[in-house]
Structure formats: structure tokens, C-alpha cells
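For this depiction, one protein chain was excluded, whereas all remaining protein chains were kept in their positions.
First chain written, first letter: the chains are A, B and C, and each begins at residue 1.
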Amino acid sequence: MATIEKIAFFGLGHMGGPMAANLVAAGFEVTAFDLSAAAVQQAVANGCKRGESAQQTVEGADVVILMLPSGDAVKGLYLGARGILQALDTDVLVIDSSTIAAGDARQLIAAAGDRGIRAIDAPVSGGTAAAAAGTLSFMCGGEAAAVESAKPYLQAMGANIFHAGAAGSGQVAKICNNMLLAIHMIGTAEALQLGVDNGLDPTVLSDIMRASSGGNWSLEKYNPYPGVMEGVPASRNYEGGFSVALMLKDLGLAMDTAAGSASSTPLGALAKNLYQLHGGDTANAALDFSSIQNLFRRPAGD
Amino acid sequence: MATIEKIAFFGLGHMGGPMAANLVAAGFEVTAFDLSAAAVQQAVANGCKRGESAQQTVEGADVVILMLPSGDAVKGLYLGARGILQALDTDVLVIDSSTIAAGDARQLIAAAGDRGIRAIDAPVSGGTAAAAAGTLSFMCGGEAAAVESAKPYLQAMGANIFHAGAAGSGQVAKICNNMLLAIHMIGTAEALQLGVDNGLDPTVLSDIMRASSGGNWSLEKYNPYPGVMEGVPASRNYEGGFSVALMLKDLGLAMDTAAGSASSTPLGALAKNLYQLHGGDTANAALDFSSIQNLFRRPAGD
Amino acid sequence: MATIEKIAFFGLGHMGGPMAANLVAAGFEVTAFDLSAAAVQQAVANGCKRGESAQQTVEGADVVILMLPSGDAVKGLYLGARGILQALDTDVLVIDSSTIAAGDARQLIAAAGDRGIRAIDAPVSGGTAAAAAGTLSFMCGGEAAAVESAKPYLQAMGANIFHAGAAGSGQVAKICNNMLLAIHMIGTAEALQLGVDNGLDPTVLSDIMRASSGGNWSLEKYNPYPGVMEGVPASRNYEGGFSVALMLKDLGLAMDTAAGSASSTPLGALAKNLYQLHGGDTANAALDFSSIQNLFRRPAGD
Partner (left out) sequence: MATIEKIAFFGLGHMGGPMAANLVAAGFEVTAFDLSAAAVQQAVANGCKRGESAQQTVEGADVVILMLPSGDAVKGLYLGARGILQALDTDVLVIDSSTIAAGDARQLIAAAGDRGIRAIDAPVSGGTAAAAAGTLSFMCGGEAAAVESAKPYLQAMGANIFHAGAAGSGQVAKICNNMLLAIHMIGTAEALQLGVDNGLDPTVLSDIMRASSGGNWSLEKYNPYPGVMEGVPASRNYEGGFSVALMLKDLGLAMDTAAGSASSTPLGALAKNLYQLHGGDTANAALDFSSIQNLFRRPAGD
């Protein structure tokens, strides 16, 4: 498989940086590109080659992996007369792990297809800890054969690889999952606060609901009430983790997707607006999304 | 323990009937009472003694267990000059497994305390299947010693026994749990429908979210989308299970509790109102609560 | 009409005080009672007679008017062996202007009817300014003849008298109105903030919506955005007016009524919860209810 060992990696942020490093660790030759010089320098320290420009980064690449912050960023890099798509050989495989609108993903994959290039959408779940540990989940959309071809690279970065369906389906699965996550996070925060306001201990209540039909990932793995669980953002003033701002981005994509398919998502829409109420304060926007608990907690003395 | 073997059991419905039978199977002498002659007859067939009247049912009882449909029903049986509380010896233990308002539970336990009688609230979770199998969860409120005394009886009917806190806390834990359950059930239905409306297979999407941060009891144990999971109400036209009407009752108690403690529960309140929209049609009210999926599914042909 | 000129008035708060004063001004002999000595003293200064006790207050009364803070307060005063109902002659007319649950109102009117006494529920709208000016609106429930008999007294305190229907209907009309008020107040706040966040002047936007289909009482008479309208709470830091705490009380009654009739009120329920989020801070609870605008305004600098 010597012919497919060269990877061009775009986007070296909190997620992309460790993902690129894990590809290096797995034995791939990774040329890395980012607009931030510091991010590139860190990638080089992790064993990546420095991409001097977008065009130079993809030269000779067997695989292109993107981990960019928005659909506009992906389209700006990818499409147009000077986009990298025009510079790729037809046997290159493109893996877009950015979280973007499903419609944008379909457009990008179709544009690749027009040039005879295989492409998949493969957004991730798991956060920065899983990115570092190489235990991300990938939700893939596209042709089954293309998803199969991507596995060696995805396995270097993640523990679970799902084929959600046709092009764009990875993005749909991601935003369905994150909308549901937002809903049960807020629901868990409401339930815990209701219990506390009525005299219950949040740890005892968490134990009861975990063993009952209220059980869910937010309650069991990421409890939002301070002091209930060690090692989660709630026990370190909601620092680190998955920010309110990023959750708002994903909920925005979910609402756009729902509008496009004329789907009704009343709890999802309310969840987005509660996160917007909470994150309208910029200090809150940077906190972990489990900080929504603070929206329901009383001011001291009340 | 011969002195505590006689149990007076009130309320022989879909839950109380099998609970009384499990007490008999565990070796207790159970005198059973219900306003429905058919329910009593079934209990007798299961090995209970027939309670001829409320007063006669509690004669000589060591333990009184209630499984009644409402706080008014419990208060009507329990309080007042002709209530059973007046007929009990002071060494009797009262276990109220009815789901009622926490305030009512506190009132009843205080009334018992005034007579020197130990009483706890111990509502259940798990539904009719768990009642039959003897695997209910009990959420108990009251003095630790009283909860401890109740364990031999509760263990005959259930698999998990939680001490949630002081009097009424079992009720609070129950409605917190069921509010959270309603929220993630509706959230799961919204997310699955959003995926299906965008071309995903509900089984594939369920598998992905179960392995990701969207995981929750509704998705994993009680999937609301028809055809995804065998043996759940969604795969038998939403018949059986936990009805919309009963979920509405519990959500009503949750809203009352939230009003009493000035707690804000926006998702809980919306969940109640969506169940009310769905259950406003009496045919829907009798269906399992996972039938909320139908609120989001398109009419055929749309 | 000399025989019906004596009025017993209970409840001399921000509303009841000026209402009693207006009855005095209209020529009635008013005996006033309140648990607050200061309130009674003010009433005496306004020309009322001092009620020494509840029983003494109703002695010889032709009409009893109640303006109390809760259904429990009304029931405590009214019912039971020592309640004032037992002390009334059968030709007395009882007017309960307290805002209480419709079910409580029906119970009180039925109890009066059992003694052959005419009673109506007649809650008000208009706030303290209308109470002082004698321009309240009364929403009456009860027999048409009883409502007709009440008019001379109600006209001394108000400008509009509506007969909403049978016993309790005044309360239902009141909470339907106030639920709708809460909804369009919050909706107006959301719309104005959305405009401001997109560069519009709130006064210009208010003018446009007032002339268009967005028009509503909150926008036109009680604009919640500071600086748009003079003489409203928004232009005096939301002081005075109708407090968040009182709106929450009325929304609680609306939710109870909706639960009783199995009605679905999703916007009403969300409005209540948004007011609860806002009013969970006790400083906000005392502000005028148009201060909900602050829930949507950005912190300075954001």
C-alpha cells in the first residue's frame, strides 16, 4: 500500500492537530496546512511536513483530509478555479471531517464526482479527548466503496466508523446526534435542578435516574451538576470540553437541515434557543455545554 | 420474622395485581383489597386473601402497601375519621407505592407520624413487565430506618431499592425521572424523524447515536421508531406499555412540583404540552408513550 | 337603595386599598379589614370604617367584597365553622375580586348557594393605575341576575364589566387574558430585540409593527423596550406596574386550569417558564413584567 501513504491534512485546530499527529504515529506521511503558523509549527513538532501552500500541500497526495471550521471554509479551499479539487489526481480519496451542512457536503462530493474523484463526508464525535486518544467516532456519508477505502486512515484516528448512508448522511447523523445530545443535556439539567430545589441530593438523584428510565449519556458520562462526577467539566467550573459556541453551531446546522426537510423539531428548537439565551453572554459561550446547568441554578441567597 | 408477615395490599390494577402476587410468592400472607371485584378475584386466584372492606383488610396487618391511582384516592382511603390510618397499630409499617404529589406524600407521612406510625413513599419505575417479573425499581422517601424496614417487602417485588431522601423524596425522584424520560423520548423521536426525512435508515441512525453521545434509554431500550427494535411497543402499533395518559399524569405532577419550588423546566413543560397535543385524541391517549413518534411522522403521501 | 349601601371590604393591598377608597367616594359605607394595621389605617384615612375582626366587619353588610392574594386566603376567610359565610344573611351579595383558581371560585360560589346566598367571581384587569382611577375591568362569573346586582358596586371601581359566563368563568377569562398577555409581551420583546440586533431602531420598528399585523397591547400600550414609550415601566427601569411575581402567579393558575381541562398551551407553558427563568432572580421578580426584555438583551460589550 506504499502508493497511498501520503496524506494532505487541512485544519490543525484543537481537533485537527491531534488527528494529524495520530496519522503520523500510524506511519503515514502527513503534510499539514493551516492559516495559523503556530498550529503548523506544532504539527511539524508532531512529525508532520509543513504545507507551504494549499496547492503544494496536495501535491502527490494519495488522501486529502479536511478538518475545517465551516462550510464556507471548506468551499473556499476546495472549489473554484484555484481550489484544491482542480489540483487533485483522479485516484485521490477526499475525506471531509469538518462539521458542515449536509447540503454543502453533497455539493462538494458531487463536484469531486464530476472530476472522477472519490469523496466522503466523515464528521466526528467524541471531542478533543477522543481526538488525542485516537478514539473518535466517524459518521460517514458516501459510496460504500469510498467509505471502505477510507477506513485505514479513519482507524488511525478513531475507534468507531459508521456508514450512515449516501453523500451527506454523515453530516445528517452528526447533527441528529448532537441535537439529541443538547436535548438530553438540558433535560438532565432541568431534572437535577428540580430535584435539588425539592431537597434531593444531586448525586443520589443521578444514581436513581441512571438505574431507571431517565438514563442518558449526559447524566451518566458527563453529569452537568457540579460535584456529582469527577473528571467532567462540571467539576472544573465548566472549563474545557465542548463549548456552548460549538454546540450552537451544530444546533444551527440541525435547524437548517430541519427547515430543508420540513421536519418539526420543537424540543430541538427550544434547546437551541436556551443555549442562545445562555451563550448570549460571551463568557458563557466559551464554557463547556454542560454549563447550561447554570441557567437553572438560583443565584446565591435566593 | 413471623410477626411481620401479614400484608394488607390496596390497589390491584395492572401494577398492583402482579406486585401482590409476587409478595404471595415470597411467602407473605397478603390480604388484598380493590373496588373492582374482578381484580380481587384475580388476586385471590394468585393466592391472596380477600379483603372484605378497607377496615377488615388492615386488621392484624404488619405492613400496609398502597398502589392507588391518585393522591385523592390515597387520601380518601387513608385519612379522616374512617380512614385506615386510625385503624392501624403503631408498629405497622406503611408503604405507599402510588405515584402522587410529593406534598400529598409528606402530608400522609406526617399524619402517620402523628400517630407514631412509620410510613414511607415508595413509587416505582419499570412498568407492568417489571411488576410481573418482580424487577421494579422503588424510589423511597422517609426515615432511613423505615426504608430499611421496608426492604424485605420491596425486594419481593423489585430489583432496585433507592433511598432518595426525606419524606416525599421518592415521589420527587420519580417525577424527575419521568420528566427526563419524556424529554429524551420526544427528543429521540425528533432526531430519528429528522434523520429519516433526510434519507437515513432509522436503524442505522439508532446504532450510530447509541454508540455516540446521543445515547439514552428511549433510544436504546424502547426505540420509538417502528421496525428498529423487536419486542417494544413501537413494533406492535404502540399497544401495551406505559400509556400517554399515564405519562401526562406524571408530567402534571412534575409541573406542580416545579411550580411549588419555583423551578424552571422549559423542556419539561414543552414535553407535557406535546404529549397533551398528541393525547388530546383519546385514541392516542391509550397508546404507549413512545407513540409520540407519530406526532412527527408525515401522513402517507406527503 | 338605602338597604344595600353597607359594604364589607376584605383585602387592602395595592389594588384593594384604592378600590375601597373609590367605593367610599361613590357614597357607600365601607367597613374595611386587613391583617396589616397600616393598610387599615390608610383605608380609614380614605373614609372607610375600621373592621375590628372578620366577623364584625360583615355585621349588617349588604355586600361583601374580597380582594385577597390567594385561593387559600379566600377559603380561610370564607369557609369553615368560623368562616364569614356562616355569619352572612341570605340577602347579602358576595363579590370575590381575588384572582384564584376557577375551581376554588366554583367551590366558594356553590358553598354560598348552599346557604341561599348570591355570590360571583369578579377578578379584575388593569393594574394599580386603573384601581386608583376607578377604571378597572371586571370579568364576572355567576348567575346573570347576581352579576346585574353587582354592577352598582363594580361601576364605582371600574369602567368595564363583563359577564364571562357561569360561576368561575370570570377567573377563566382572567387567566386566558393574562396568559395571552404574557405571550405577546414576550413575543414583542423577542421581535424588538431581533430587530435591534439587526440594526433597527426599536421606536421605528414599534411604529411599523403597530401599523401592521404585529400590533398588540404590549407593543402599543406598554412597550417593553426602554426609551420607546414614555410613562411605562420600561422607561423607569421597570419599576412599578405588574410584577413578574404576580404574572407568574397568574400563569400558574393558567397552567392548573389547562391541566384540569386537558388543554394544550405550548406557548403559554413556555411563557411561564421564561418568566420563571427571569424571575428566579429575586431582584427581577419584583420588577414589572415587561422587564422580560432584559432576558433577551445582550450584556454590555457583547
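Heads up, the rule we're going with is that a contact is a pair of C-beta atoms (placed from the backbone, for glycine too) under 8 Å apart; a residue touches a chain by one contact, two chains touch by 3 or more.
Predicted model only: the values in this text are computed from it and were never measured.
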Of C:188, C:223 or C:243, the residue in touch with the unshown chain: C:188
Identified contact with the non-displayed chain, of C:149, C:177 or C:282: C:177
Of C:38, C:81, C:145 or C:211, the one touching the omitted chain in the full complex: C:211
Residue ranges of chain B at the interface with the undisplayed chain: 266, 270, 277, 280-282, 295-296, 298-299, 301-302
Residues of chain C (touch criterion as defined above) contacting the omitted chain: 102, 125-126, 137, 139, 160, 162-166, 168-169, 172-173, 175-181, 183-184, 186-188, 190-195, 197-201, 204-205, 207-209, 211-219, 221-222, 254, 257-258, 260-268, 270-271, 274, 295-296
Positions on chain A where the hidden chain makes contact: 248, 252, 255-256, 259, 262-266, 269-270, 272-274, 276-277, 279-280
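Going forward, only the chains that are shown with their structure count from here on.
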Chain-level touch network, classified as line, ring, star, complete or other: complete
Centroid distance [mean C-alpha coordinates] between chain C and chain B, Å: 39
Length of the line joining the C-alpha centres of chain A and chain C, rounded to whole Å: 51
Residue numbers of chain C (touch at least two other chains): 266, 270, 277, 280
